[in-house]
Structures are given as C-alpha cells and as structure tokens.
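What you see is the complex with one protein chain gone and the rest in place.
So that you can tell them apart, the chains are marked A, B and C in the order they are listed, and the count of residues begins at 1 in each.
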Amino acid sequence: MVNPLYLIAVFLIGAFLVPFVDRADRRLSLGVMYFSLLYTASLSLMRLWQLFFTNGNETQVFTAGFQPPLSIALSFGFKEALLTFLVNLTGFLSGVYLAKKLGKSGVQSISILLLLMLGANGLILTRDIFNGFVFLEILSIATYALIGLKSKKNALAAGFKYMMAGGLASALLLIGIAFAYRYSGTLNLDTWGRLLIPMTLGYKIALFMIIMAFVIELKPFPANGWALDVYQSAHSGVSSLIASVHTGAVLYFFYKLLPLMPYEFLPLLAGTGLVSFLLSNLTALRQKNAARLLGYSSTAQTGLLMFVLTGLYRYNVHPSLVLFIAGGLFFTNFIAKSGLFWLAGIIKEKTTEKWSILRKQPLLLVLFGVFILALTGLPPFPAFFAKWEIIQILAQQGGWVALTAILLGSLLEAAYLLRWFGLAVRQNSDEPETASLPYLKLIPPLIGTILLFALSLFMGSQLYVLSEFMYFPLLALLVFSILDCCPLKLKGLLLVAAIGLWGWFSVWPRLMGIGQLFGLVLIGGALVQVFGFLHHKGREAGLIPLLAMLIFSLGNLLTASTKLDFFLTWEFMTLSSYLLIMRGKSSHKAALSYILFSLGGAYLILTGLSLMPPFSPGMAFYLQSGFHSIGLVSTILLGIGFLIKTGALGVHVWLPDAYAEAENEFTSVLSSVLSKAGVFGLLLVLVMAKDVLAANNLLLDALSWLGVFTAFFGALMAVFQEDVKKLLAYSSMSQLGYIILGFALMSHLGWVSGLYLTFTHLFFKALIFMAIAGVILRTGTRNMYEMGGLIKKMPISYISVLMGIIAVSGVPPLSGFGSKWFIYTSLIEQGHYFQAGLAFFASAIAFLYLYRLIHTVFLGQPKPSQQNVKEAPFWLIIPQAIFIMVIMGISLFPNYITKPISSAVSIFIEKPDWLSWTGYNITLNSPVLHGNWNGNLVMLVTMGVFGFPLLWLLLINARTQKVKQFNIVFAAERPYKPWTTHFAHNMFAHYNKALGWLITPRITAFWNGVTEWSHSLAAAFSHIYTGNGQTYLLHIFMYILVIFIVGGIR
Amino acid sequence: MIILITGLLLIIIGFWAMLTRKNLIRIIIGFAVMDTGINIVLVAIGYVKGKTAPIIDKAVTMAQGAEAGIQAVDKVVDPVPSALVLTAIVIGLAVTALMLAYAIRMYKTGNSLDIDDFEEQKW
Amino acid sequence: MSLVTKLIWTFISLGIVTIWGLTLTGIVAKIFARVQGRLGPPVWQPFIDIIKNNAKRTAVSHGIMFYLGPVFRIAGGIGTYMFIPAIYGSLYFSNFSVSGDVFLVMYFIFFGQLGMALGAGEGGHPYSAIGVARGLAQMTAFEVPFALSVISLAVQYHTLNITEIVAAQQGGILSWTLFTNPLAVIAAMIAMLGMNMYNPFSVVIAPQETPIGPPTEYSASFLGMLATNRGIFNAAKMVLFMNLYFGGATNLVEMIVKTFCIYFFSVFIGVAFPRFKTEDAIRFFLKVPTLVGILAIAVFLI
Partner (left out) sequence: MIKYILIFLVLIGMAWLFFPLVVEFFTPDITNNLAANYVFGSAADLNMPNAVTAVVVTYRGLDTLGEVTVLFLATAGVGFFLKRKKHMEGIRRPGSEILKTGSEILAPLIIIFGIYIFTHGHLTPGGGFPGGVVMASAFLLLLMANENFGFSHGIINLTETISGIGYVLIGITGLVLLGLNHFLDPRWLGLGQWGRLFSAGAVPLIYSFIGLKVGAEMSGLLDSLQSDGGEQ
C-alpha cells in the first residue's frame, strides 16, 4: 500500500527545502510547493485507486517498527485517502490562487503553506491523540502565520484573537490529554477505544476538555467571534483554506475522538451543533460583508456536520450512512465554500451589494451560481442527498426538534445566500466596467466546480438507484448549454423537437389516466409556449438551457417512481424556474421570495415524504400513490408544501411579484404550466390521504374554504392592479383557488371540475399572457393606464385577449363556462352551498378585472406615443393561434376533454351512476341535484343567435361611415387631447371605496413582519460579536461552562 | 499533589491575565504562564511514588540491555509525560514567539499595544 | 319534433317575447311620465323608434368591435331567452332549454353585457367605460344575493333544471317558491332591482342620461338593435324570475301577466326612490340582501 508517511515526508522535505532553493530563484520554491502538493494529492489518489481495485484490507501503518500502543499509528483507509486527496488538491488550488501573493510575500510563506498542509494531513491520518495535538498545533500555527499574509490592521487583530482562542483550545486539549492519559494509560485511539475505563467524573472532565477543545476549533456559535473576524479580514485564499482544509481536518479528528466519549456527550454535542447551525444562519441574515457572510455560513455548516456526526447515532443509523451524510454535506461545503472565498478574492468587492459586477462576467457568474446553489442544498449537489437522508431519519424516528432546526436553518441559509446571488445577477445601471480577469485565479474555482459535479454524480450513483432518466433535466441543461452559442431560433426549435420526440416516444407511453392529462398540461402546454420565447433578437444566453431543464423535469415529475425521484425532480423544477425568473429585468427580489417560499414548501414536502413508506421503483409515483395511505402529519405537510406552489391564500405573497417580474413569456409558463405541478402534487396528496381525510372532515372543509377564499381574494386583488401582469397574476391565483376548491370536494364531479379547470386555465391563461407579452414588448410598459386603443394596432392580440377573457370569465359558449358549471354543481351536490355562493361572487368580480384588462389596453383612446406600435411578433402569435384553436375546439366538442377527465378520475374516485353523457349532454341526476349542460348545443345556439343579427346589420348597414378613434365629443367639445379622456387609472375607485378594506395587505404584512423580526433577531445576535479579543475569550469560557452545566455531566 | 495544584493554579492565573490584561505583551505573558502551568501538570501526572528518572544509569541498575530493562521497570517514573512535556514546551515556545511577532506587527500597524484598540471589526 | 319545426316555433316564441318586451318598455315609460306629471310617449313608441333607427341612412362605426357590440348584445338577449323554457309543459315554447340549466342562463346574461361593454369601449368615449365600470361593479354585488337565492332553490328542489323547478311549483299558488321559500324570493327580488337598473340602482345608466353614453354613441341600426334587445332581454329576465319564483306559466297569458307584475315591482320601487351612488349600492347588496340569501340557504341546513 501507499505509505501515508510519504505524505508527511514530502511536505516536510518541501518545507525544509524551500528556504534553501529560494536563494536560487523564487520560481524554484514555488515549483517545489506545487510539486509537493500535486505529488501528495496523487499519492492519495493512488491510494484510492488501490482501495477500489486491489483489495488491500490493511489500512494501518505504524512507525518505528513497533506495534501501536507503543508507537504512533497512522490510518490510510478510504476516508483518509479521500479526505487527504481533497485537502491536498485544495491545497494545490490554493497555491495556484495564492501564487502571486506568496511570491511577493517572502519565502517563509511558502514553507508555511506547505506546513499547514502537513498539519492537515497529519491530523487526518494519525491514530494517536497526542500526535493529533502536535499536528493540530502545526496546522494552527501555520494558519496564524498565514493570516498575517495580509498585513492590514484588521487582519492582524483577527489573527491575534484567533491565537488567543486557539491557544486556549490547545491548553484545554493538553490538560485533557494529560489527565485522560492518567486514566487510560494509552494515547493510541484504537487501544483506547477497546479499554473499559470506569467513567468517573474526573475522567469525564478530561474527555470533556479534549472534545471541547475541538469543538472550539470548529468555531461554534456563539464562541466564534474570532473566527468570523479572521474570515472577514484574512486574504481570501487563506480564508478559503481555513474554511475547507483547516475545518475539514479538525472535524475529521473530532470524528475520530467520538468513540472515546461517554454516551451522554453525544446529544450534548449534537445540540451545540444544531444551535450553531441555526443561529449562525440566523445571524448571517443581516450580514452585508461577503467574506463575513461566508464565515457565518461556514460555521453554520460545521455545526450541521457536528450534529450529523454526533446526533444521528441516537437513531440507530448505520455508521456508513452517517458517513455518507456527513460526506455529502462536508464535500459540498468544502468545495463550494473555498470556491466562494476564491471568487470573493477575485471580485474584490467587500459588500454583497456590489457583486452585481458579476453580471458582466458570465463565467464567474456561472461558477458563483453553482457554488451558491450547491450550498443551498439543491440537487444534484451532494448536500441535497445528505439532507434527504437526514430528514428521512429524523422524520421517521421523531427527531422533530432537530428536524425543525435543520430545515429552518437551511431556509435561513438559503435566504441570505440566494439574496446574495440575486444581488449579483441583478441588473444595475451604474455598475463599473470590470478590469480584465486574473486568469490564474480563475483556475481553482473552475476545477472546484468540476470536482463538485464529479462528486455529485458519484454520490448520487453510489447509494441510490435513481431511474436512469432522472438526470435528463441536467443532461438537457448541459446539452443546450453547449448549444447556447447558436442563434436563439435554432436552439428553440431544437428544444421543441427534443421535447416533442422525448414526450411522444418516452414519456407518453409510460403514462396513463391522470398522468396523461397532466402530461398534456405540463409538457404539451410548455412545448407550445416555447415558440413564444423565440421572438427575441439576441442570443438570450441561458434561456433555452434552463427552459429545457424545466420542461424535462416537468416530464420527469410524472414518470418519477420513488420518493427520491419525485423530490429530486421537484427540486430541479424549482431550481430551473427560479433561475428563469431571475432572468427578469429587476426580478431579484421577487425571485428571492419565490425561491424561499418554494424551498420552504419543498422542505415541508420533504418531511412529508419522509414519513411515508418507501415507494418501489419502476412504477410511476402517481400510480403507486393510489396504493398508499399516509398519516395526518404527512398529509398536512405535503398539502401545505404543494399549496405553496399553487399560490394559495396565505402563502401567495411570492406570486404577484414573481409573475410580474419574470420575463413576459415565462410568466405565461409560470402561471399556466408550473402552477399545475403544485396541483398535481395536491392531487397525489388527496389520493394518498383518503383515510385521513375521511376521518378528519375538518381538513377538507378547511381546504375548500382556503380554495374559495383564494379565488375570492385573488379576484378582488386583481381588480385594483394597475400593472397588467400583476392583474393577471392575481387572476391566476384566483383560478387556482377554484381548482383547489374542486379537489377539496373529494367527489368525482369535484375532481372533474378541478381537472377541467386545470386544462382550460392552461389554455386561456397562456393565451392572455402571450398576447400581453406582445403588448408589453411593443409598448414597453406594464402599466395599463399607459396603454389604450391598441385594438387598431394589434388586432390579433386583441382577439386572443378577447377569447381569453370570455373563457376566463366563464361566459358561455366558450370552454370556461364548463368549469363554472362543474364547480357550482359539484359544490351544491356536495352541500358546500356557502362556498358556492362565495365562488359565484368571486367569478362575478372576475368581470371587473377582465373588463379593465381588455378595455384599458385595447379599447378607449390610444396614446400618441404608441402611434407606431406594431402587431406582436410572429413567434408570439404561434402559441396564441394554437391555444385559440384548442379553446374553440373544446368549446364545440367538450367531450374530448370531459370524458377522459372523468375516466381518469374514476381510477381514484368512482364515477357515480347519476353522472352520464348522452351525446354532448352531460347530465347530473344525483338524488340531491339535477342539472345538465350541453356545450355543443350552447355553442351552436350562440353561433346562431350571433349570426343572424350580424347578417342583419351587414345587410342594412352597407354605408357605415368609419371614423377615427379620436373622433369623439366629450363635454360638448372635441377634446384637444383625446387620449386624456382614456378612462383607465384607478378604474374601480368606487369598488375600492366599498370593498377595498377587505384587501388591506394583512398577509403580506405578516410575512414582512416575519422577515423583519428575523432580521432584528439577527441584529441582536450579531451584537455579541464586540470585536474584542478578550470578550471572545470570555465567550469561549462561558460556552464551555454553560455546556458543562447544561449537559449535567457528573 | 501539590505540584498538580500549583500547575492548575498557574493555569487559572494565566486565564485571568489573558482575560483582564489590556496590554498585548501582558496577555502573551498570561499565555506563557498558562503554558507553564500545563507543563507542570504534565510532569505531576507522570510522577510515580518514590521512583527515579527513567534513565537507566548506575543508580538504577548495573545490568545492561534487556536485563537492565526488566530491572528498571519498577524503579523509574513514567517516561511518557516527560516526552510529552518536551513537545509541549516547544510548541508553547513556538506559539509564544509567533504571538510576540504578532504583537510587534500590531504595534507597528495600529500604533498601540492595547487590545481594546483592535476591535474595529465586529458584528 | 324536427329541427325545422323547432326553429320555427322558437322564432315565434322570440317574436312574441320581443313584442311583449317592447310593449313593456313602452308601458313603463308611460308610467314614469305619469308619475313625474308628464304626458309621456305612446306605449308603442319603442316600436316606432326601432323602425326609424333601422331605416336611417347613415351609421357611424368606430371599428369592428364597435360594430359587433350590438350584435353581442342582442345575441346575449336572444340567447338568454333561448335557454329558458318560456311556458311550462309546452313543447313549442321550451326553446333550447335542454342546452343547460339555470347556471347557463345566469352566465349567458353576461355574454351580451360583455360584448356591449367592449363595443362601446372601442368608441373611445370615457362615459362608456365609466358606465360599464359602474355597471360591472354593481353587477358583482347584486349577483351575490341572486346566486345565493338560486342555490337555495337548488337545495330546495334538488335540481338546477329550470323546467324541473317550475314543475316543482305546480299545484296551486301556495306551491310557488314565493311561499315555499320566501327568503330566497326576497333576496332575488332585491337583486332584480339592481339587474333592471332602475332607481335606486340607476347610477349605472347615468352616463346615458347626459347627451352621450354607450347607446347614444351608437346610432341608426346599431341603436335599433340595442333597443330591440332591451325588449327581449328584459322580458327574458322576467321569464326567468317567473320560472324560478312564481310558479312559471302554463300559457301565454299567464306569462304576460306574471312578467308584467314582476317587472312592475322594480318600476314601482324605481319611481319611489332616489338613486344610490355605486359604492353605496354595492354595500347595500352585500348587507341585507346577502344576509337574506344566506338565511335562505341556512333554513334548509337546520
């Protein structure tokens, strides 16, 4: 086997050699450094190779030719090999990154860097506690010295604080080791672990001091002020080393010590880890300095790792699983954190506000995004799998406190990381021109990214049997990213072709019943709308790849079979939609609230899924869900999770902004397609929760009221919007409310109405949004009162909107009426009379905003500035034309949609006998309600009664005199500026007077309150960091004593 | 026993100095005192009643080689803490030296040796 | 019955109801005039107006939607009537009520209004939009008690089918909804006041009263068509109310008498009250009438 001692020897020789060869040339010493780092990394890699391909069971090596209790043993197994490989590779990358700085700073710094690596390697390898202490000191002293690489006052002060804290930690460690040796008579960890030593108080205290020394080195909240200062002020390359290499090595030794610790320490350590994770993330909320923010994130992640290593034993988790989880979290954090520190060094902007200069640097932006998203725990990065497993374990075994803390902490972390990301992506007019990039410094983060993806694939494939197509979204992202330099239209058409082929040959055959319906909505609906994106002139970098990822994940959502497949896909969908929203001009705030609510929802879904029995691979999730029955908690969690995606009242606050700020065409997809994914999820929950819901009537009642209130308040809020996209956003929310209402009935007819609306809403909302996208494109504004009279300029868009609003309002003969009819009859049939009444009110209110929409935009007086507006581009018309045809088709022949829906629903809820189709006539003969609707006949009659008067008019009105729009008389004169008479702004003032009090934004105020409170709390917590080294020292002492007392160690 | 208590007391005195003294040099001295305390504790721990230093000279036995080993075993104190203390001393020295270097540099950049003057960075 | 016969009878039915509707309009105009101390136009004045308007030689159009506005409007009127069975038990006067139930009718009412609103909107005159905004706002409010009342009927009769609702009311005056479910009737009748847009809910048509407004934007045959529709539409609504609440009609005479009475109710109120502002009207409908509507349902739940 590869002797681990060579790792140590190489570093030592390198470090000793450097001052000497430096006399010849500085480049020579840098060469020695690179050689040592690369050589050690390759040694580790060789060892990994050995372990994989030649079965060497021997992992221990000892020194001086004596057996371990006498001599010092080193272990070089899989964990150590992997860890040292990463550490040394990171060391090498840091070396590359720091090359210039090291070259300037003097030869000693090169030696110190090598010795830092030596310390880390030794700490990882050694199996002897005192030897560990020695290597820890080497590591720490090297770190102290490197902090001085930046000779600013702050860096030096931070370094000194660090030395004080580190000195205290080593003192504790040494005292602990001394006393523990008294009790154990050995220093070798393996021998020690086998001994049975009576747990006297003294022994426990000795062990306590040992472990606390490492806990302090791991920088737990709140005893970590020194570490934060260091992260903030040290050279970014050094901070990166501390966050990755230093923390990694210390953590691994901490892990090695755990078997020695009395059982009662473990929950204590787990608790400290959790507290550190949660509160560090909370405190970070207010942080504006990028490096310090990373420091908080780093301490938080370490806290989580501490919890994983110490807390999961309680739950009878197999140690290898614990390692898998820890590994996933660790590697993600390891690479992403060092990568971010590197980027921070390249950007050179201290505050997160100023990171918008990244926008001009696509490569940096992509790297930044990858690191941020990896840290957030989104798939496919290893942290995702780790979190998945943690939550599985905690949820199944009732670790609710830990689960809550972890999810809350993760959400907080996502909040500040993604806010930062948003700030970087946002468009800023006064951003300075960036200087040319330091290409050498770019290499490390680039390699880091590649490594991260490699690890992701490795971890994903290692433990899980993921269905092979689960990575399709990523594959699509990759392929289209490569194609991204092609012209937009080519890419778009390729995407359409790819989705078409994939959907038709791969997805469709695997679907049945409800799956086919949703397949049509999710894939078909999205496919048609892809055309709409193609009108842009530019290349639109990133658009098509993300769209591809989104649509492929939508398809996978239907074919996913296991719980993990489903959740993974769900997160892919969330991720890609978030990035697509980010493409909006000033969408970073809206996108943030979207992703936070989505992640919150996803966490609830994750917890809910964890409580469910495993699903077998091979059969689609939605089909299996029929055989499963879930509990109350699961139902509620999953329900809320999916409701967030649909934008139900109470959790809708993300919706208007996200819809308004996303790119116009994407808003259409968001509203018409993506919200249906939430509907799909909700449907599955209802299927699985049949038993629970039967036992708890209240739940369904609550859901139905939630649905109808969503419909009502959505409609009411839409009435008062001046922004056309917000109006439509609220309208979507309202429509989704009806869908929820329909499903909440848990009756055949109710589900038919929900699904019917799911379909029709896709058609008419996409139609309107696409038309409005054209209008906004041409007029350059979203405010309706800045438009007017566009019917003459954009007749086709007008027709689209007209068809759309007739359908939305539910006026016969178009398909919209079907949804109204289904919903009212099903409501009354189920005895939900008051919901029906309120729903009716809501749909009446819809007329207000729909009229406002079409009138203020297309009718009335045109603005002189919009004299030269042209019809929407051809590509935007395509989806509109398709949707109009579809709407006309299903209005005339509703059976083509109502019958399949009914038969799909009957898989889950049997079709009652009293519901029947005779021709196009749907008859309801329930004992409690009779009714019927013949869509075909209504259409024909309407055509008739419309056609005759029209003919009559045409006949007698041959000499109609056409006049211009401006040709009006108002208040007995021809207005000098006719467009000033356009009745548009605050159109429903009277309605506002009467009912405006209903929509005072209480819910938004609530969520704002939540934000504000958490920020105040963060501020309060951050004020413990006074900047004084002695105060920090005091914190550490107090921290140790408090834990000792709280732990009740005796 | 008394040695042990002395050591622990020194450690606490070191703590006290590190926590309360404002001058960087004094803090470093506090650290050094603490270090010394630890070393004393280490030595105290290795002591075995009535035994001599773990060096096999004529005072211990006249024998040589393995024979000497057998005879010396119950006549000398534990050599391990002695070995450890050697390492601990060197490490303590190293840290102290680095701390001093830090203090000098801090004095040059911040023009002060008072630790309270180095807390600009916070929250 | 063949489709052709059906169509012929439908036309006859439509003709009758048009004539009756226009007459009703004339009568009401006369009554208003008398109450206000005027002589008033002759009862047949609406017919004269329609003929005159259709005969005009010039018509002004602002565009296609403007052109289609009246068509939408009258299609809405006729369509609404088409989906209501006019006379109970008569095969000839059942129109196309098999197309759907009472919800279809309730929603088809909007068809004409929407089209008209859009047509007028293209005219570019602010008063059109103001009138429409007021009308829609008021509509949302009075639809609430009306919808609650209809739901109450559905609870009561277990059906939404208008013919079946009428059937359930056969057998003497005491089986009318008016007596079996008075609360629902009260709610619906108040809603009807709003629907008919007479005082106190006439602020909607206030823009028309000034020299210009949606109907006056329209001239000639457009105006004629609108006037025709007013007759048909009013009559259709009265027929609906009659069917739902007043036992329906088994012959034409009964229908004429009943619809006259129902219509007269709103006229009676209309001449006696001043007008509400829009927001007051909304508040009014959402208070007492809505409460009555809720009670009308609640009594069946207890």
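Quick note on the criterion: a residue touches a chain if its C-beta (ideal position, glycine included) is under 8 Å from a C-beta of that chain, and two chains touch if they have at least 3 such contacts.
None of the values given here were measured: they were computed from a predicted structure.
One chain is not displayed; in the complete assembly it touches the shown chains A, B. Only one of A:Leu118, A:Ala620 or A:Val857 touches the absent chain when the whole complex is considered: A:Leu118. Checked against the hidden chain, the listed residues A:Ser71, A:Ser461 or A:Ser586 yield one contact partner: A:Ser71. Interface residues of subunit A with the unshown chain, by the touch rule above, are 1, 3, 5, 8-9, 12-13, 15-17, 19-20, 23, 61-66, 69-72, 105-106, 108-109, 111-112, 115, 118, 122, 126, 128, 130-131, 134-135, 137-138, 141-142, 144-145, 148, 179, 182, 185-186, 200-203, 205-206, 209, 1031, 1034, 1037-1038, 1040-1041, 1044. Taking the complete complex into account, residues 1, 4-5, 8, 11-12, 15-16, 19-20, 47-51, 53-57, 64-70, 72-74, 76-80, 82-83, 86-87, 90-91, 93-95, 97-98, 100-102, 104-105 of subunit B touch the chain not shown.
Just so it is clear, only the chains that are shown with their structure count from here on.
Averaged C-alpha coordinates put the centre of subunit A at 51 Å from the centre of subunit B. The residues of subunit A lying in touch with subunit B in their complex are 130, 134, 137, 141, 144-145, 148, 151-154, 156-161, 163-164, 167-168, 170-171, 174-175, 177-179, 181-182, 187, 225, 229, 232-233, 1022-1023, 1025-1030, 1033-1034, 1037. Interface residues of subunit B facing subunit A in the complex, by the touch rule stated above, are 11, 14-15, 18-20, 24, 27, 31, 34-35, 38, 41-42, 45, 80-81, 84, 87-88, 91, 94-95, 98-99, 102-103, 105-106, 109-110, 115-116, 118-123. Taken together, the subunit C residues at the contact with subunit A in this complex read 54, 57-65, 67-68, 70-72, 74-75, 78-79, 82-83, 96, 98-101, 103-104, 107-108, 110-111, 114, 117-118, 121-127, 129-130, 132-134, 136-137, 139-141, 143-144, 147-148, 151-152, 154-155, 158-161, 164, 211-212, 220-222, 225, 277-280, 282-283, 286, 293-294, 297, 301.
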